[in-house]
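Heads up, one of the protein chains got dropped from this complex, but the rest are sitting where they should.
What follows is chain A.
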Amino acid sequence: MLEEQLKKIRSAQRISAATVIAALTTDFFVLHGDRLQADDPAVTVGYGHFHQQTVLFVGVNRGANLQQRLDYHFGALSPAGYRKVSRGLTQAEKFGWPVVTLINMPGAAADVAAELNGQSQALATTISQMGHLTVPNVALFLGEGESGGALALANCNRIIMLANSLYSVASPEAVQAILKDKQQALANYLPMTADQLKQLGLVDQIIAEDEQLLPHIEQVLQQQLTELGHLSAKQLQQQRTEKYLAILDRFTDQ
């Protein structure tokens, strides 16, 4: 089950962040670089018109062919990538734009350069900034999202998942590795599918993956942004904190 799902979301045919941005926005302007070190091609940060308002989009690029995948580092963001996101978030807040993140990634980059360039700090800063945003933020999982690398882009007012996407503490392969019996179906024990996470209260909406995928995405994003548009800055911040604590509190003895 999970294997089929993984094959689907990791395939070259999977809908990409670039496709969504191109279909949904007009006059899209791309931010380049973190103003410190580099421009990470694993993430596109930019703003464009979406239904009569300017929206900041943060799209992870996974790549559709081998060359792209290598160029994009398989969608694993470097510290410079997170700092570019951070720069975008600062502008969104300054100009009152809502933020939409598009996620399909294996997690944050794990290499020597990432460690030396402050990956931990870059992640912590992004998590914190997303949590405190005074504008609405919505995460849309197009494929998989794992570890702190995905959390940093998903610390949002709303989480939406395409029906086959996954959100997990680590890659299913990594979690499977700690199971003694390798035949055991992982998803039976840990919630990571869209349905399971919706039941948990973490995911707000699931989008069916049919021929009308892009129109569905457009409609859901528009509806969510409209609803969140009625909340004040303070309410938006509170809603995020309370959403997560409400889930966690259910698992703690009171």
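Note that a residue touches a chain if its C-beta (ideal position, glycine included) is under 8 Å from a C-beta of that chain, and two chains touch if they have at least 3 such contacts; residues count from 1.
Methods note: contacts and distances are computed from a predicted model.
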item: Per UniProt record, name of the chain withheld from view ["3-isopropylmalate dehydratase large subunit", "Carbohydrate ABC transporter ATP-binding protein, CUT1 family", "Acetyl-coenzyme A carboxylase carboxyl transferase subunit beta" or "Aspartate carbamoyltransferase"]; value: "Acetyl-coenzyme A carboxylase carboxyl transferase subunit beta"
item: Of A:123, A:161 or A:207, the residue in touch with the unshown chain; value: A:123
item: Of A:2, A:18, A:169 or A:233, the residue in touch with the unshown chain; value: A:169
item: Among A:108, A:162 or A:221, residue touching the chain not depicted; value: A:108
item: Residue numbers in chain A that touch the chain omitted from display; value: 108, 110-112, 114-116, 118-121, 123-124, 127-128, 130-132, 147-148, 151-152, 155, 167-170, 174-175, 178-181, 184, 189-192, 197, 200, 202, 240-241, 244-245, 247-248, 251-253
